[in-house]
Structures are given as structure tokens and as C-alpha cells.
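Complex shown without one protein chain; remaining protein chains in place.
Chains here go by letter, A, B and C, matching the order in which they are written, and residues are numbered from 1 within each.
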Amino acid sequence: MLPLLRHARYVLSENPVTGLAFGLFALFLIAAIFGPVLAPYNPLQSNAAMALKPPSAAHWFGTDQLGRDIFSRVLVATRLDLTIAFASVILAFMLGALSGVAAGYFGGWTDRIVGRLADTIMAFPLFVLAMGIVAALGNEVINIVIATAIINFPLYARVARAEANVRRDAGFVEAARLSGNGETRVLLGHVLPNIMPIMMVQMSLTMGYAILNAAGLSFIGLGVRPPDAEWGIMVAEGANFIQSGEWWIALFPGATLMLAVFCFNLLGDGLRDIIDPRMRT
Amino acid sequence: MTAVPALQVEDLSVEFRTRSGVVKVLEHVGFSVDKGETVALVGESGSGKSVTAFAVMGILDAAGKVTSGRALFGGTDLLALGERDLAEQRGRELSMIFQNPRTALNPIRRVGRQIADVLVRHGGATRNDAPQAAIEMLKRVRIPDPERRAEAYPFELSGGMCQRIMIAIALACRPALLIADEPTTGLDVTTQAVIMDLIGELAGDSGMATIFITHDLALAAEYCDRIVVMHAGHIVEAAPGRALFAHPRHPYSAKLLAATPGETVALEDLVSIPGGLPDLRRSDLPACRYSDRCERRLDQCVQPLPQRTVGERHVVACWNPL
Amino acid sequence: MLNLLLSRLATAIPSIVGVVVVTFMLTRLLPGDPAAYFAGLAASPQAIAEIRHNLGLDKSLPEQFVAYVGDLLHGNLGNSLSTGQPVVAEIATRLPASAELTLFALIVAVAIAIPLGVLAAVKQGTWIDHLCRVVTTAGVSLPVFFTGLLFAYVFYYLLQWAPAPTGRIDVFLSPPTHITGFYLIDSALTGNLEAFWGALRQLALPAISMAIFSLAPLARMTRGSMLAVLGSDFIRTARASGLSPRTVIFTYAFRNAVLPVITTLGMVFSFLLGANVLVETVFAWPGIGLYAVNALITSDYAPVQGFVLTMAILYVALNLTIDFVYGLVDPRVRLDS
Partner (left out) sequence: MKRRSFIKTTAVAGAAATTAPAIWSAAKAQARNETLLLITESPPNSMDIQGVGTNRPSYEVSWNTYDRLITYGVKKDANGNDHYDYRKLEPELATDWNVTPTSATFKLRKGAKFHDGTPITAKDVKWSFDRAVSVGGFPTFQMKAGSLEKPEQFVAVDDNTFRIDFLRVDKLTMPDIGVPVPVIMNSGLCKKHATEKDPWALEWLKNNLAAGGAYKIERWQPGQEVVFMRNDDWKNGPLPKIKRVIRRIIPSAGNRRALLERGDADISFDLPPKDFAELAKSPKLTVIGTAIENAMIYLGMNVNQKPFDNVKVRQAVAWALPYQQIMDSVMFGRALPLFGGADNLSKGTYWPQKDGYRTDIPKAKALMAAAGYPDGFETTLSFDLGMASTNEPLTILVQESLKQIGIKATINKIPGANWRGELLKKSLPMIANAFGGWLNYPEYFFFWCYHGQNAVFNTMGYKNPKMDALIDKARFTTGAEYDALVKGFIDIAFEEVPRVPIFQPLLDVAMQKNITGYRYWFHRQLDYRQLVKS
């Protein structure tokens, strides 16, 4: 563990941007956990008298059409957005890692089926496929998670497959097999844990895309139900107000959304540098 | 033999900055090569042979840094030259060929053009007659059917053929110094001999100085006038080949020789030298980097190493030579 | 080369079969009742049943699937109910719009990203490298719909540098004579400068919004493969031969480094097609992305199926093209097959 920490320190000192990303990430995490407590106003409370007010000391990000405090809404939305992203990434990981590892390890038909499935998904423009899935399964948050997981699945499956394929005949796997473990046990107990680091990197790299995807879906009206705050839908709501001069309604959620994705992308890079310097590009 | 040095390296030290600390790869390395002479740099992998060559050529990785020393070549210090001036020298005055000839050639450029590139660059030919000049070079390195081979890509050629191309590239502008970095690694034995003979012959034709980097003492003995033995970034002994074989003075050289039973066995196969190379990142490296492995170690071995001249052009860096 | 093409084509067929099945299932899962929608508000249950029958929606799913595949084989993608046109015709008229936008965005992205990546690799570890990383990462972090809105507001509404976001060409100009369907190409071919200029102006903002989004994968791949190539043996040889830095970087390193970048283009293209949907909505771009969104919202099966199928074929065709280009650049592939 110690050398890894030393390595991490080296990477951070070499790359201050990654340090910045870690700081940002901590901020987002705090917002996600304590957002509802920290929010200065009730994010759902309308107030006709305060509708469409520009940013001020009382309302840092201004107010929306119904007089709700945008800062509070942006803050509270963090939890929903991050939850969607985390959940979909974890789901994609579970689907992708398991099937990918199985494909790489067993080869043959398993490999062919998983490969075909991944190819089929990859043959769609991913965002359009996600739209179709949400529309087909129903207009709910959980379906955004599922859709995002499905379109990310091939990425995980491919990486897991390649890694498992390499390790199939590695010494430690052979040893585990010889000591009387069944194939499934070898797979889950020995191959899977070994590809975890690279899967972790993959997860941090796809987080940003997952957030963007969810926001894109709710931008076109799918998924999140009003009055829940979510960055994408807030941008969509604000879009109608930009031309009339109320730029803050769309700008702040949009900028926060961008910052979050930016943070996760940098973080993914940084994590990759720490875990596997060879992959650095 | 008139001893006019073609290249004189003095007090060369090189450091590498890596993720896990600074590595002192070379320390106070000094040797010389005379015109028309062939000198071998011999040592285990990681002893600093190639780094020495790269430092002289000015093609170290970005992480490598020359911290001291001079490399006098025809009156100029190569280490002090700017990149632009050095690039003028490289390929024209001093050339290098590498191990693994197949990867050392641009995989997606026809070999004839790769030779022509060098010729055009150094004014050896105009753009128009470069292709023909390249074919002439192919003839010189005895490639059959050179017109057709010039149009080939490296992957279409055998390893030996690729090394001939490399030699053609290196010698295209008739340089004064050739550095051959393990040119026969990865080639089969008969090809090895052919390539070595070719280098020797072409060098002899033009009075070119040659530095031959190898870990194969037998090969060095066969083709080289003098042998320089390196260990962990130090030169431990330098002597004419015959003298070294007859009477190695450094304990490491002796071990090396003892471990060379036949002509074809490489050093990597030998386990008889106890211990390994020291960790060059250590801050408390002993003055003699061999001392940890040495059976003849004395208390004074911690003091800076002496350079003892023990014979005609025979120098050893040891407090307790054989 | 032909063998390579054929073998690629063969591997693509199962994917297309998969796409056909998935699309069919997906659209049949949509909870809306197109019959009810298109019967009109005042329709009686009988009228709806009749429309459902006419649309073949009262048959069992396998029967519907067989009918669907049969139509496909005859090149019939059905009629869009919301625009009333045959899907094949509509896609044919809209595809050039999307393709022109996407390709133009791709060209802009490549023109920026590749030099950026090369620069970052050559200046590895310097502030230029870090800046390149931050800029491209920021680019890929921008939600395209947000960038698009912002651009339209700033460059059209505030600064008036860009034309009104009203589609492919200024409303008061007529589109150029139809040759390829690409306005830029058609207007250039017919020498219609006015239309060329008009189309280019319309194209700029949406294309740049998309290009910014796709800089990152290209720039990074360029940087990464450039670094790998710069560290390779043959570059050392080239440097040892004294070739000028220019020759080393461009003739030797870059041509080799560009190979993995070509492969990345496929991924970036699919990435861009997704972004297309959102950008087309913001800029009123009459392409297939917008068409698909509208069809999806009205549960209009035929266009959705047609769209996805077109996409799959496009994707396969693109990958074939990429393989082909790869082969042109890399003699190892060209001569081996």
C-alpha cells in the first residue's frame, strides 16, 4: 500500500490539475451528502413575489420562474445527478465486468454472445439508444440509470474481456485451478479481483459521460419528474429564458453540470495515472 | 598504429529523473577511440553501455541529463553542441546502428526512401538522384536485387536484411565514427557473422572508427582492437583485447571472462557472478559499485577509485587489482 | 483489399441482424398507442381499432416482425405517420443535412485536435501539455445542448456575428442545385457563392459546438500515440541519422501516430451522431437526429426503426471506410491481406 501512496503523491505533485480535481470532487461529495442541509432555501418552495430575480446577495444564483432559489436547487440537485451517475456506472460495471470476464475467461460461445451483444449496442448512436430505452421502459429516473448502464456496458465488457483473456493462463490462475477450485470460483475469486484496478479507472472515466447522458435525457424532457431539481432539466427550463435576458436560470445549472463532468474527467485521468501509468495517454 | 583519437569521452556523467527518484546511470566515464580503430563496450545489461552511446549521439530520452563531461569529436565537444548543430553531425560524421533492426526502421516507409532521407538531409544526394544513390548503398551492403528491395517495407524483409539496411543508412554519408549497439542481437549465428564482417570491412575501407557495444565478450574479442568493460555506470577496465583476455586485472573482468566458456554463450545465461547490479537510486552508493559483489574488497574500496595504468593502453579502476 | 472488405462486411452482418431485432423490440415496447394518436381526438373505439388493423398492430409480435423484415428486404421502411412521408424518402432527404454537419464538425475537430495532440506530445510535461489536457477535458465536459444555447445567444443574439439559427441556409436564399445533398459541396460545384457562404455561416455554430465536444478523444489519442511513437526505436534511428526535427516529427513520427487516431475516428463519429440529436434541436437543423427525436416522442415506429437501421448501416460503412483508409496509410495491412 505504501508504495502506491508514494506513487500517488508523486502523481499529484507532477500533476497539480489532478489535485484540483480531487478537491472539486470533495466539494461535490459534500454537496451531495449535505446539500439539503446546506441549502439556504427550500428548493421546492415557490415564491411568486421573488420570481425571476437576478443573482443577488440573498439569492446567489438568482431565482427561477416560480421564485425558487436556483442556488439551493443546484446544490440539492447534486445528490440526484451524482446518484444517477454512480448507480448507472456501478450497474454498467456489474453487467460489463461479469459478462466480459466470463467471455474472456471461457471464450467460445460465451465470448461470441457477449461480443455480439456489445457490438449490437455499439452499432447504435449511444444517446439515441438511451432515449429509446427510457421511452420504452417508462419516463422514470430508474430507467435513465438503466439506459445509461446499457449504453456503457460494451466499454466495460471489452476491457474486462481483454484483461481476463490475458490472465486466463497466468500462473496464479493456473495455481488456483490446480488447487481444486471450480472454474466459476477461479473466475470470481481470482480473475475478477485482479481486474478491479483497471475497472475502477474505467468507472471514473465513464462517470462524466454518465452525468452528461442523464442531463441530456432530462434536457429533452425524459426521466426526471418535476418539481425535483436536476441540472439538465434546469438548463432546459432556463433555455426559454435566455433570449429574454434571464441568463442565470440556465447558466448556473449548466456551468455546475460542466464543472462536475470536468471534475470527473480529470479525476478519471488522475486515477489512471496512479493505478496504471502505462495507460497514460 | 598512429593513435589519433576520433572520439575522446571524458568524465561523462548522466542522470535519469524517474518517477521513483534520480538514477545516476553514468559516473565519470572516460575512454577514447582512434581513427580506424574498433573499440568494444562490454558489460551486463544495465551497465550503461547504450546510455554512453546515446549521450554521445545526443539522443538521450527527455528524462536523461548529462551532468558533466565532454565528448571531443574532431575538435568539437559534442555534448556542448546545440540540437541543430548536433543534428548536422549525426548521420554525416557519426552514425549509429541498433539492435532489433526490424523495429529500428520506420515500418511504413519504403526502405529505399529511408536511406534517401538521410542522403538528402546531409547533402549526399539531391532529391532527384537520391533514389539511385540509395540503391547504390543497398549494393554496398550487398543486398541482392537492390532495385526491388528499395521498394520494400521493413516487414517484408528478414532481420539480417533489415540490419543491412540500417548499416546502409548509417554509412550512407561515410561517417568518421560508427556506433554499433548490439547490432547482432536477435539475428541467427550465421547472419551475425556476416553482419559483423560487413561492418568490419566497410569500416576498414574508409578508415572509420567503430564503437561496438555488446555483452558478448567472445564477439568483442574477435572483432575489436580494444575492450572497455563497464559495470553499473563505471568503466572498470580498458585494455587491448589480447591483453584483457591474457590477464584481466579487475575482479569483475576476471569473473566475466571466467563465465565465458564458449563463443556463443551470452552473459545473461551466467549465474556465476554473485549478487546483482546495485540499486543506482541509492544515495549511499559505494565509490566502487562492484564492492558489494567483490571477493577482493578492501577497506580502502570506499575511497574514490584510482585509475591505474597497468600496461600498454591498459587501465583498471580498482584498489586491489588482480 | 477486397478480401478485407468482404470479411469486414461479413462480420458486420450479425450486428445488423441484432440491430434489426433490438429496434423492433424497442419500438414495440413504447407504451404509446399510435393508433389512438393518429385516429384523431374525436375517434370512436371502432375507428381506432380499424386504424390499428391497417397499421398491422393487431397482429402478434412474431407476425409483425416477419412483416417488418419482409418490408425491409423490399427496401420499404414504411411511412412516417407524423409527417406522412415514406421513411426512406425522408431519411434520404435528411441524411445529407446530418452528414454534412457531422462531417464538418469532425473536420473542424480533427483540424484542431491533431495539431494540439502533436504539440502536447512533443512538449510533453510542459505547460502546453497541461493546457491542452485541461482545454480538451473542459471541451468534452460541456453538455452540447448548453454550448449550443450559449453560442446561439452570444453569437447570434448579442453579438450578431452568426446568422439566425434557422436551419441549413438563410431562409431567403434558395438551396443550391441538388447534386450530393451537401450544400457546401453542391454550391461549390455549381459556383453558387452566395449559397456556399450562406450554408457555411449556418454550419459554423452547430459544427463548432459539436467539434468542441469531440476534441478530447482525438487530441488524447494523438498525444498518446505520438508519445508511443516518439519513444520507439525507429524514431531513435531517425534522430541518430540526423534527420531534421521536422522530418522526424512529421514524416516519421506523425504518419505512424496517425494510425490509431484513424481508428478513434469511428468512435468519435458515433459520439458525434449522438450529440447531433441535441445540437439539431437547438439549431433547428433539419437532420435525422431531430427527425428521430420527434418520431420517438410521437411513438412513430417506422421512422425510429428506419433511423436506427440507417445509423447501423452508416456505422458499418464508416468502419469499412476506416479500415480502408487505415490500409492506405499502413502498408502492413494493405500488403498482408
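Here is the rule we use: a residue touches a chain if its C-beta (ideal position, glycine included) is under 8 Å from a C-beta of that chain, and two chains touch if they have at least 3 such contacts.
Fair warning: this is a prediction, and the values are worked out from it, not measured in the lab.
Q: Can you list the shown chains that the absent chain is in touch with?
A: A, C
Q: Using the definition of touch stated at the top, determine which of C:Thr166, C:Ser244 or C:Thr263 touches the missing chain.
A: Per the contact definition at the top, the residue touching the missing chain is C:Thr166.
Q: May I ask which residue of C:Ala47, C:Leu103, C:Leu131 or C:Ile185 touches the chain that does not appear here?
A: Going through C:Ala47, C:Leu103, C:Leu131 or C:Ile185 one by one, C:Ala47 is the residue touching the chain not shown.
Q: Among A:Ile146, A:Ala215, A:Ile242 or A:Ile274, choose the residue that contacts the chain missing from this document, as touch is defined above.
A: Answering carefully, the residue with contact to the hidden chain is A:Ile242.
Q: Quick one: which of A:Gly19, A:Gly67, A:Gly107 or A:Pro197 touches the chain that's been left out?
A: That would be A:Gly67, which touches the missing chain.
Q: Mind listing the subunit C residues that contact the chain we can't see here?
A: 30-34, 36-43, 47-48, 50-51, 80-85, 90, 93-94, 149, 152-153, 156-157, 160-161, 164-167, 171-173, 188, 191, 193-194, 197, 281-284, 286, 290-291, 294, 297-300
Q: Touching the hidden chain in the full complex, which residues of subunit A are there? Just list them.
A: 44-46, 48, 51, 65-67, 135, 139, 221, 225-227, 237, 239-244
Basically, only the chains that are shown with their structure count from here on.
Q: By count of C-beta pairs in contact, what is the leading chain pair?
A: Top-ranked chain pair by contacting C-beta pairs: A-C.
Q: How many angstrom lie between the centres of subunit A and subunit C, each centre taken as the mean Cα position?
A: 23
Q: Based only on mean CA positions, could you tell me how far subunit A sits from subunit B in angstrom?
A: 52
Q: Residue numbers in subunit A touching 2 or more other chains?
A: none
Q: Tell me, which residues of subunit C touch at least two other chains?
A: Residues of subunit C never touch two or more of the other chains.
Q: Under the stated contact criterion, what part of subunit A meets subunit C in this complex?
A: Touching subunit C from subunit A are residues 15, 17, 116-117, 119-120, 122-129, 131-133, 135-138, 208, 212, 215-216, 219-220, 232, 235-236, 239, 242-243, 247, 250-251, 254, 257-259, 261-262, 265-266, 269, 280-281.
Q: Across the complex, what residues on subunit C touch subunit A?
A: 14-16, 18-19, 22, 26-27, 29-31, 130, 133-134, 137-138, 140-146, 149-150, 153, 157, 216, 220-221, 223-225, 227, 270-271, 273-278, 281, 289, 292-293, 296-297, 304, 307-308, 311-312, 315-316
Q: Could you pull out which subunit B residues touch subunit C in their complex?
A: Listed in rising order, the residues of subunit B that touch subunit C are 57, 59, 61-62, 83, 87-92, 95-96, 98, 100, 103-109, 117-118, 121-122, 153, 155-156, 166, 169-170.
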